[in-house]
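As structure tokens, the structure follows; a few thoughts come after it.
A single protein chain has been removed from this complex, and every other one stays in its place.
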């Protein structure tokens, strides 16, 4: 079973040379730390920066240089700043190659819910609805079950949707799954996790074909 | 009766302090020369410049600094360059206060035709259709009749339209006219031109109320 | 050159009144029009509809207007990090319309550019699209969204000149350029008002035609929401 860092490490393997990547807050943010050093990747943040670097050194923070999580950041050579409309042109126009974000629920048809829990204070969808409606390549990073032990991979989302039929791949603490026309196809098991464990934690249709390999991280 | 310079001089009086103005080619271009010196006006050209100045001195022409007529120009302090989409945002979004352009025909309801003569080589509408569809304040500068002596102020345009119901004012070699719900309202006569002369040269409905003053140029 | 310069924030906010719709640039607390917000707090105008990506924090940004109960409705994409906001929203004192961030930006840009409406994929199939026209283009579904209509737009730039030309800095740019010219009156405040002719015409982010009033802000706190750093020996 993976921890959050493990999920981030596994997702980092999905990032390919030449990719522009948008990372959501939470586990997705960690992915940047584990991308292979021998490939070129640029990180975009929807508040208006391309070519994000690491956090600034103490004392070098600039209130005018932040990411979408409002964290102070730095930029790398070749970076650029732009307005919000241009930023979403990059996203909506599918110039960003990969979007990695968290979710509360994913349905077997690729629907995603990650912005609202009825009855609770709603903070808003931010850029998530634009991202999931636009990206060709969306990977969800999340725990397989919620705090009450209930599956987050469902036949149908119970929460208000963020987007429909858009998730392509899911990496959880238990498995790597692909969203197919028939349901969640199990691609890899986390170390020490059995197909049965995954089956028990998955409410939606789980497709198991042949021998499912254990992840290599 | 006015010549082209006279038409330009009369139209220059319509330009008010603080106006952003777009000038079409031909007579409208001349207007810039006669705007009062004690007011502040900025000229926009739809190819992407605001704050146009006079033509450059010989030897100082720059192929990268032209107006929409492809003429080499200069810029004044406070000028800016921008892309075509932004340029038409200024026009479509009604940030440009006044558009002055030529026409082949104007109808009594404000329709304008100035881009195409069937059977002849068509050069295209350029930015004219965006300008006339967007501007709140459009003045047409033209001769009252065509080369064959036929009126260019018609009941209905015979040529393909550039825009519908958009012209507000017309300044010709004979008169200043306002487009009203009832037709062309005669505001001023050119020096030495009688109401009857104007009546004879106007095919569309001409509204003459009271004593029509002679223009002061 | 047409001058847009006004001499004070009170002159810049002339004409504001109750029940108006205002736009505010900024992302989080970055690039917000700090001086205009202070003036609005002082003015006491109320019943406001505010279009802004975020709603500030309890004691800064639009949080200051919320605290004085001057805001009737917020139109935003994300409103976390604000207890007073939460209280007013849950008690029903405050009306909130949440819209996708890219849609928010483009509804500003549409107003600036004279487009009444556009089709966007964001929000299709979600409650955001409820009551809105949807339509298929090339096998994909889109939602029809309208241009915003606002009375005043308050933006903040890094540098500006008397002609109203603006240059923004870093990610403090965000929604500010998209809101210029999107309201009936755009009020720009700048950290530094430079003499006309100083800015390179090639490097202006927003031409002055989109700005009605410009002034140099008295001071900028530029608060940081999430100070994330690393140590040099890391």
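Note that the chains take the letters A, B and C in the order they are written out, and that residue 1 is the start of every chain.
Quick note on the criterion: a residue touches a chain if its C-beta (ideal position, glycine included) is under 8 Å from a C-beta of that chain, and two chains touch if they have at least 3 such contacts.
Just so we're clear, the structure is a prediction, and the values are computed from it rather than from any experiment.
The hidden chain, counted over the whole complex, makes contact with A, B, C.
Within the set B:16, B:71 or B:200, the residue that contacts the chain not displayed is B:71. Touching the missing chain, out of C:44, C:92 or C:116, is residue C:116. Contact residues of subunit B toward the unshown chain are 45-49, 54-73, 81-85, 87-88, 91-92, 111, 121-130, 133-134, 160-165.
Even with one chain removed from view, subunit C keeps its contact list with that chain: residues 106, 113-121, 137-138, 140, 142, 146, 167-170, 201-203. Within the entire complex, the positions of subunit A that touch the omitted partner chain are 18-20, 40-42, 44, 49-51, 75-82, 85-86, 88-96, 134.
Rule of thumb we're sticking to: only the chains that are shown with their structure count from here on.
Relative to subunit A, the most remote chain by averaged C-alpha coordinates is B. Each chain gets a centre from its C-alpha atoms; the one nearest the centre of all protein C-alpha atoms is C. Centroids of subunit A and subunit C (each the mean of its C-alpha atoms) stand 28 Å apart.
Separating the CA-averaged centres of subunit B and subunit C is a span of 36 Å.
For this pair, subunit A with subunit B, the centres built from the Cα atoms lie 55 Å apart.
Taken residue by residue, subunit B touches two or more other chains at no position, since every residue touches fewer.
Taken residue by residue, subunit C touches two or more other chains at 109, whereas all remaining positions touch fewer.
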